[in-house]
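All protein chains but one are shown at their positions in the complex.
Let's turn to subunit A:
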Amino acid sequence: MQLFHRIARSEHRPISFTLDGTPCVGREGDTLLTAVLTAGTAVRSSEFSDAPRAGFCQMGACQDCWVTLANGERARACTTPLAAGMEIFTGTGAAA
């Protein structure tokens, strides 16, 4: 299941990444948020209640879409462009 539905760029160059270990494909021009939410339904879970979150403002203000990358770095999904080989962890199993 997914949250986002593409209406453009569906044929752009594919960019491979993994979401919680599952191989996924985004498209050139994607932010991490778009890449994750066209493949799954959440980008993280709340550190307080464990509830799933998928961002909110999409303009770098609410800070609700921070994801963890394989190298331990954290990235704000809505303002970070997708790059090939990124390993993104949501901790929610959202890609299932």
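Going forward, a residue touches a chain if its C-beta (ideal position, glycine included) is under 8 Å from a C-beta of that chain, and two chains touch if they have at least 3 such contacts; residues count from 1.
Keep this in mind: contacts and distances are computed from a predicted model.
As stated in its UniProt record, the chain not included in the shown complex is "FAD-binding protein", which appears among "Branched-chain amino acid ABC transporter", "Carbon-monoxide dehydrogenase small subunit", "FAD-binding protein" or "YCII-related domain-containing protein". The residue from A:24, A:54 or A:67 that touches the chain not shown here is A:54. Within the complete assembly, residues 1, 3-9, 12, 28-31, 33-34, 37-38, 41-42, 46, 48-49, 51-64, 66, 73-74, 76, 79, 81, 94 of subunit A touch the chain that is not shown.
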